[in-house]
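All protein chains but one are shown at their positions in the complex.
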Amino acid sequence: MKKLALALAVALVLALAACEREKRDFEPPQGNATAPTQRNSTIQPGQAIGAAPPSAPAMPTTAYTVENNAFALSQGKRLYRWYNCAACHAPGGGGDWGPPLSDATWIYGAEPQNIFLSIAQGRPNGMPSFGSHIPEDQIWQLVAYVRSLSGQVRADAAPSRADAISANKPENRREKETPVIRLPNDGAHNK
Amino acid sequence: MSNGPEQLQPPAPPRPPGNSVPATANESAALERTWRDPPGLYGFFAAINHKTISKRFMLATFGFFLAGGLIALLMRLQLARPLNGMVGPDLYNQLFSMHGTTMMFLFAVPVMQAVAVYLVPLMVGAKTVAFPRMNAYAYWVFLFGGLMLYGAFLLNIGPDAGWFSYPPLAGPEYGPGKRVDFWAQMITFTELSALLEAIVIITTVFKMRAPGMTLNRIPLFVWALLVTQFMVLFAMPAVMLGSTGLIMDRLIGTHFYNPAQNGDVLLWQHLFWFFGHPEVYLIFVPGLGFLSAIIPTFARRPMFGYTAMVLALISTGFLSFGLWVHHMFATNLPELGKSFFTAVSMLIAIPSAVQIFCWLATLGTGRLNFRTPLLFVLAFFFILVLGGLTGLMLASVPLDLQVHDTYFVVAHLHYVLIGGAVFPLVGAVYYWYPKFTGRMMDERLGRWQFWLFFIGFNVTFFPMHLLGMWGMPRRIYTYTQEMGWTSLNLLATVGAAVIGASVLLFIVNLWRSRTHGAPAPADPWGGGTLEWAIASPPPAGNFDAIPVVYGRDPVWEAHERDRSAPAGVSGLAVDAREQLITTVLDARPDHRYVFPEPSIWPFLAAVATTVLFIASIFTPWAVVWGAVPVATAVTIWFWPRRGETARHLSLEQSP
Partner (left out) sequence: MMDILSPAGPQAAHIRELWHVTVLLCTLVFAGVLSVLAYVLWKRPRAGEADTPDLAARGAPEAGPRRRVSAAVAASVLGLLFLIVASVVTDRALAHLSLKDALHVEVTANQWWWEARYDDPQASRVFTTANELHIPVGRPVIFTLRSNDVIHSLWVPQLAGKKDLIPGRTATLHVRADQAGSYRGQCAEFCGFQHAFMAFTVVAKPPAEYEAWAEHQRQPAAESGDARAVRGRELFLGTSCVMCHAVQGTSASARRGPDLTHLASRETLAAGTLPNKPDALKQWIRNPQQFKPGVNMPATNLPDSDLDALVAWLGSLQ
């Protein structure tokens, strides 16, 4: 009887994990705002519309729930390609003239909110400000994908290889890096 | 002291009593004890009697059939009205994928193997199947694979890329999550089960026939199943290879189907359809076998054109491997090559035509007994022939390019599969239910069920020909009013409800007849093949004495036997599972073999296999550590037992 209960408990845990991983949620969040945000970069795709109010916060209005959702991670992977993140960060996140996303080093923090702000507000030295150009749910999908590049998400939800030429491991086979906050050692920042 | 050449051997232990012909009451009782499965919970998991396994197998496939049918009803409800909001695209994709997968992998092929496992030993005069424990293992593997798939479906991890899972849609980039992985692993389960069953059935037919049952005297039903099992051996590996490549692409990043790194999307289609086309013949050919079993009985004469029928079955089996590209006519393969497949796809109609004409000749020179089994078989001539003719249309490249991937194909495939396999299967259930259970099914309910099924089927699927011609593609979750498809879709849904009613009647009939059906004699229909020579239901060891066969319809010809010629085989042990093994061509007695006792290790090995397969969906390392329990279980399964070996040795006799 106890063995049966244990087996059922294991099955329940696996089932709950599956529920989270396999949801395909198409409804956009209510507050999918595309209002102008605070920007830390003058670079934007398209063009700026008007100046943002002086201390406009750029906090997301919805929670981050897609970390272990396979559909969201695959959407994030598609958007990484579509919105040309690969141009600076390389297709596998290995970095080019933008810093690598697949290693342990995070300049502005590895937490989902940090990555959200990096994308939405932009960062100095070349990271464009995508806020109001990319809706919130898509930014969260990109956040989840970026975290998968360094193995932070569960392997069964992480995307596998793309239908493309690739030079590195698919995200679901990457080792989990331990995030460290520091500047990258690329010669430009001598610390 | 020298031991002279005439040193006496120690006296042989006394031989246990062998059976006589006919068997005495004591011998029958002893045989029953010897061949039956152990009782209780242990006995449930250790059972290896082929009839027990077959009944469980048939029940499991029937359960999957009902599940697949309910899913189809949901699909039809969704499509009954334009822009119906009952089911969204994600769920609808899972529904049609589950419907197709269930019917093709979990119902249509396994049910035929299940019926074969019951009937083939009876028809060839054997006490058991070859490899009874492997037979049990194959059943458990099938059951666990099917349950895994439905468990996944209930957890929102059901496959959603169709029953054919074309990459790149089913590939790692466009098929996120584990849905397609569960589908691909279900393939591994069911194909393993099917391959093992094929080996069991082929060996039974080749090596365990009653003496005198030359190849020329094998019942046509057995021929059909034999051809089918050879097709299984050649077709299943293709899909196993393909699905393994797909799992590897999705799990560890190989590039079989990745055009960017020299893979090919069409590789999947070739591998899948090289299996997929024979697959539909795996379903159709046993249906032909059912017809050849039922028609002679209800026409009161042996089949006309036996040799032509056998050759037709064999050539159908061969030709079915040369058709697969007709599923790929819309791709950019070379046009000349496609024409070759048009020709073969048309020519495979010839052996089927031969069979149909021979059946018509049998009916046309016989005296007809219009019982329910015959009704269902007669429906074949309407439904399958119509489906086969639309198949000829689809065989032509230009015509196919218009109706490929439309509801025309949906209509065609249901006409051939339901007309060619399901109607004969239902007829076969009515025909052999008395043999399996000892009770007759209700004739009146049977007729009601028949007409509901026949009318409901045509109302559902005939309009789909028109829908396809009017542009309705397959696998769409809804459509708009302007398309003009509304009324025919509604009609099809009504027809589906009628089919559902007929299935309900079937279930009622099956259930009630168990307790309320008229008790069945050994031969309620006046059939001629060997299964009608034994009691209904048969004893655990089928035949108390293995019969000796002198013709194609042994029960009909029994009175013709020369009194001095043997009626059966005597001398086999009654307290050991001894069976006579005969030669392949002429079924001359070759040697005696003692079959293994019931064992729980096939079940445990199946559990270990299930763990291996399911775990390897999530990590490739499972292939390594998961193999250990499987190897352990299989080793213990095959390890010789002292007691059994001693028994076998004591039964041996040199010629």
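Order of writing sets the chain letters: A and B. Residues in each chain are counted from 1.
Keep this in mind: a residue touches a chain if its C-beta (ideal position, glycine included) is under 8 Å from a C-beta of that chain, and two chains touch if they have at least 3 such contacts.
In this text the structure is predicted, and so the values were computed from the model without any measurement.
Looking at the complex as a whole, the chain kept out of the display touches A, B. Here one chain is not drawn; of B:S20, B:T244, B:S315 or B:T478, the residue touching it is B:T478. The residue touching the chain not shown here, chosen from B:L59, B:L233, B:L368 or B:L649, is B:L368.
When the omitted chain is restored, the residue from B:P110, B:G145 or B:P168 that touches it is B:P168. Of the candidate positions B:L59, B:L233 or B:I350, contact with the unshown chain belongs to B:I350.
Considering the full assembly, B:R301 is the residue among B:K55, B:R81, B:R301 or B:R512 that touches the omitted chain.
For chain A, the list of residues touching the undisplayed chain reads 24, 26-28, 30-34, 45-49, 78, 82-83, 132-135, 137-138, 163.
Looking at chain B, the residues touching the absent chain are 88-90, 93, 161-162, 166, 168-169, 173-174, 259-260, 263-266, 296, 300-302, 304-305, 308, 330-332, 335, 339, 342-343, 346-347, 349-350, 353-354, 356-358, 360-361, 363-370, 378, 381-382, 385-386, 389-390, 392-393, 395-406, 469-471, 473-479, 482-484, 523-526, 528, 551-553, 556-557, 560.
Keep this in mind: only the chains that are shown with their structure count from here on.
Look at where the CA atoms of chain A average out and do the same for chain B: the two points lie 49 Å apart. On the side of chain B, the complex with chain A involves touching residues 88, 90, 152, 155-157, 168, 171-174, 176-179, 249-253, 255, 258-261, 618-619.
Taken in their complex, chain A has these residues touching chain B: 15, 18-19, 21-24, 26, 70-71, 73-74, 77, 155-157, 159-166, 169-170, 172-173.
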